[in-house]
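Note that one protein chain is taken out, while the other chains of the complex remain in position.
What follows is chain A.
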């Protein structure tokens, strides 16, 4: 408890409309200096809009913003940065070829005539000083290393260091832990605590509530663009937060009963690609096999090897007992193997509608002699929109949908080809709790109908809920396999994921005050 209450950020009646759509309305919120706030909400609840408004990326339609007690008018991110507001995005905006030091002090290039000389040595020294001040010196390679050689976690840390180089007083972290391993997340939270103790207000957005609750002091929940609750982490424990976010009681994930698994659909034997080194993997009909492991461990690449996305250099890939050498995803598609991509932005056809996106892989089936039947195309899209309870009409532009619903459209695209094997790469990455549960339930139902599924996820809890078997991937190899709830639990423990019950907010009393 600090005796003096210092407000780092205060917003009053903040609102934003885009045309006829109200993205945020009447949000009044105060954030104290030296505290960590969790900003919670489903996709489309207004979290991103809130961040955009406070960081000057978007101008508000109504309301006021106060920074450190002073009314602020933010016309650009530059204005906000000058007042000490910084945002670190899910995928940090760093220049790939630049070094760590260069990225940290990128803002130095902003001023002046552009003709001033750059002292590399001085910048390296300043970067080293900053990193050691933040306690990051050990977690990162030398500051002259190019950013493109860093892991996702390291990039995240560099982005935070970059924000702190400008003496930020309010720091937004947007989904900082979604690509991190538990150990990396712990390191990140240590940094967040250190920043808090030095008086920074940190506002974290994350869908991984159990991890998030390890670090937050207060919680604010947005729903449909309105602030529905604020309180301490103890006042709003995770189950309550989930209810508030959804506006209803959330159903626990129930595993569908599945018949005994069927014949072998996919068999990989000693498969090598550029980044996969000798993988053996078998998936049966009606079985969900989870691929666990760190981001960058080679899980996606194993999927790509199975679906023709990456050339197989050695080893065998067999589908239904027949050896296949897929030269492209198209060849795999014909054999009934499809994969959905990890990043939605890379997978959607952005300038088209939901129907176009769903029908993308099924065009041949919907046509005769090369002429597309638009009626059948609409029928197919309509069916899947209903089946997946996709919120959005077949004719609406794909980008007008929330992330979770875009993901459903991509699932529909894959499933519409009636595959034998579907490879889902992080299908619930960055989407809200309820849609996540819906997708898990859907995968269970599909497996019960005899589909073979490879489910790639960084969240062991999620795999626990959906997979029959889990293979742990490290450095392009499968290092461990486990089946059954207990076995998967052991794998989870080995991975270091804390499977603490979701009902308990973390105990904060033991932390340094």
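In this section, contacts are C-beta pairs under 8 Å (C-beta built on N, C-alpha and C of every residue); 3 or more make two chains touch, one makes a residue touch a chain; residues count from 1.
FYI, contacts and distances are computed from a predicted model.
**Q** From the list "ABC transporter permease", "Xanthine dehydrogenase family protein subunit M", "protein-glutamate methylesterase" or "Carboxypeptidase regulatory-like domain-containing protein", give the UniProt name belonging to the chain omitted from this structure.
**A** For the chain missing from the view, the UniProt record says "ABC transporter permease".
**Q** Of the residues A:350, A:389 or A:479, which one touches the chain left out of the display?
**A** Candidates A:350, A:389 or A:479; residue touching the omitted chain: A:350.
**Q** Can you work out which residue in A:99, A:361 or A:458 touches the chain that's missing from view?
**A** For the chain that is not drawn, the touching residue is A:361.
**Q** Could you tell me which of A:99, A:214 or A:341 touches the chain that is not displayed?
**A** A:341
**Q** Hey, which chain A residues sit against the chain that's not shown?
**A** 17, 58-62, 75, 307, 309, 328-330, 332-334, 338-341, 346-352, 356, 359-361, 363-364, 367, 370-372, 374, 413, 417
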